[in-house]
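With one protein chain removed, the remaining protein chains of the complex are shown where they sit.
Now for subunit A:
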């Protein structure tokens, strides 16, 4: 009896296991294997050597590019968190009716009806040398020369990241905020807390799990990205994703795999550190 029920339980879990094994575990496993292979200009060959890693860790470019990746992730995180928290706070605590909440929330998701690339590229005519932004600023007399740093710069990359990923911050924070019992806020008010004190001592601590989930989304998305950096910097800036994509376009698969493994480990470490701070389990 017990054995059969065990078998049934395994069978029930089997489809999910099969999906995960095929589409998650096997590819990662293969990437790890390939990262130890060797490559010449025109071929790759199976081997078990540390050349790829030695080259990666020996090159100053790697450290620069990883630093740039962390920089993008951090700055994007600061902006998405500030904007996302504000929007979620407004939706959760200032919009009274649920219909209005749902309507405004759907409004936030409308940009997501178009693809990432289109949303990104639509910034280019706006920010370009003769784009709307520069022309408007010149015609208002605020600047005399077009601003060079608006497009193809760290500014435009981070702008696009913030635009693309703020909603990933809004959703989990809004979700956590909606679960905060309103009587906590009344109790804080009853105990003499001002609006800001309530925000700092009650709402932010209780929203931490949502902030953490949003942070994980944004950090992993930004650290794994390559297309945004390429388009918005006009191929002038690099992050780890671009390093990998360059290797691939040069058919240097083992080297790309090694970089991918290092990036994966880095991202996992970052998430591991984040999870040390906040327990998100009750949110899942």
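Following the convention adopted for this analysis, a residue touches a chain if its C-beta (ideal position, glycine included) is under 8 Å from a C-beta of that chain, and two chains touch if they have at least 3 such contacts; residues count from 1.
The definition used in the following text is that contacts and distances are computed from a predicted model.
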Which of "Heme exporter protein B", "ABC transporter ATP-binding protein", "Succinate dehydrogenase" or "PQQ-dependent catabolism-associated beta-propeller protein" matches, in UniProt, the chain that is not displayed: "ABC transporter ATP-binding protein"
Options A:90, A:189 or A:226, residue touching the unrepresented chain: A:189
Touching the absent chain when the full complex is considered, from A:56, A:127, A:158 or A:202: A:202
Positions on subunit A where the hidden chain makes contact: 181, 183-184, 186-194, 197, 201-202, 205-206
